[in-house]
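The complex appears here without one of its protein chains, the remainder shown in place.
Here is chain A:
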Amino acid sequence: MKKTGWLLSLAMLVGVTTACGGGGGSNAAGPEDKDTVTVWTYPVYGEYESELKERVAKFQDEHPNITVQTEMLSWSEGPQKFDVALNAGNPPDLYFHSVDGTYVDTGLALDLTPYMTDDIKNDYLPGTLELAQIQGVQYGLPLYQFQWGWGGNKRILEEAGIDWENIQSEGWTWTEFKEAASKLTGKTADGSPQYALVTDGSSLDFIEMLSRNNGMPDVLDDAGKFQWNDERILDTLSFIRELMDSGYVPKETAALDPTKRTDMFYAGQAAIISKAIPYYDVMLAARNKDIDAGTVKGEKIDFVYLPVPHNDNAPAKTTTGGEGYVAFKQKNDKGEQHAENTFMVMEYLSDAEAGNASNELALPFVRKSQQEAFAGKELGTETTLSAAENMAENAELPVTLKLDAALAAKQKQFKEQVVKPNMQALYSGEKTPDQIAEEFKSKGSQSFGQ
């Protein structure tokens, strides 16, 4: 042994070490060459993981040269894992998310234009493909079109004499909401406070939805013009402050998180919550069944999907967006054939059968073939589906789809570093709406040069 022995050991050690750095990917040169496509996704709805496994197995049977490696991420940890992989230059080929300018800015988002056949394009319903485009370039295929509204407790609304069906069809103004809120605020049967509206203090959804309903699509508009620097944002902030001062919204809002918001809704302490999707209909129906079966304790709740009220002199808008698979290449590009294979997997995972995502989430379909495949099988109550359809007519698409990546990134930073802390200060009463509006104006001027 001696000399040769330890040299051999050294070679093995180096071999093992370098093997760790190997990509493990594959370079498919021709359509029949072996290739591996990686997919990172989330439990989009209850049965998604098992359905995805079945679909992937079927795809692999049809395309024996392509292996699809799927990884189910958790909603809490997944985004961070993806961000690290993306910024290390090694993202998965497909990732479930909305298309984001920061992804495009890395240079690794795959432009799908060459693969979009007329058949595919024509299958998408009007306005839906745009949900996965940045400045007109297709980077993903939407699986569903989400929309955010408010969620109401039918019992509380009806006890207060609120005509929720009329609100669903006609919408409501801030003045009308305040009138309703005065009737919805009080005490529950056990003496706990009951609020007209409960929101959380940790996210920006509330201010974003309200400002959208006061004529501002976002901090910036589609053309990149700064919006939150005039009376409209001051009005919106003042409206929120007024709701808190009147006791319609809890004074503890700054410290409430989305989980607590839901808990309060379940406990009957919230007549309305400030963020809901039509899927709550399905979710609450399942919870009601569990209550009947004795596996869950609490009051059964019938869900009412409501539009967000709009300022009296501004049009109603519904916050809308798309989520689905976004395609990526890696820093060490695996070649054109791999990109084609990636698109093939992507299209398969977004086809007619994949429309079950929209169906399960009680959301409008994005493809004609999906509408046909699930006709008559819709989940969710008729009233909720009808309300969602009404609200889709006022859809406001994310401005980030139109902005260039650098401006979209600036807007994101402005929201995190200026809007979020100021909203927390508004909720905790540490700043007045005037002070905040003034700060938005001055910091916005610094950030956007406007």
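Criterion: contacts are C-beta pairs under 8 Å (C-beta built on N, C-alpha and C of every residue); 3 or more make two chains touch, one makes a residue touch a chain; residues count from 1.
Keep this in mind: contacts and distances are computed from a predicted model.
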Discussion item. Which of the following is the UniProt-recorded protein name of the chain this complex doesn't show: "Teichoic acid D-alanyltransferase", "Heterodisulfide reductase subunit A", "Acetylneuraminate ABC transporter permease" or "Carrier domain-containing protein"?
Written reply: "Acetylneuraminate ABC transporter permease"
Item to complete: Identify the residue among A:135, A:417 or A:445 that touches the chain left out of the display.
Response: A:417
Response to the item:
Of A:32, A:47, A:83 or A:434, the residue touching the omitted chain is A:83
Item to complete: Pick out which of A:256, A:271, A:354 or A:437 touches the chain that's been left out of the picture.
Response: A:256
Practice prompt. Please give every residue of chain A in contact with the chain that is not shown.
Written response: 2-3, 6, 9-10, 13, 17, 80, 83-84, 86-89, 102, 105-108, 192, 201-202, 250-257, 260, 331, 409, 412-413, 416-417, 420-422, 424-425, 427-428, 430-431
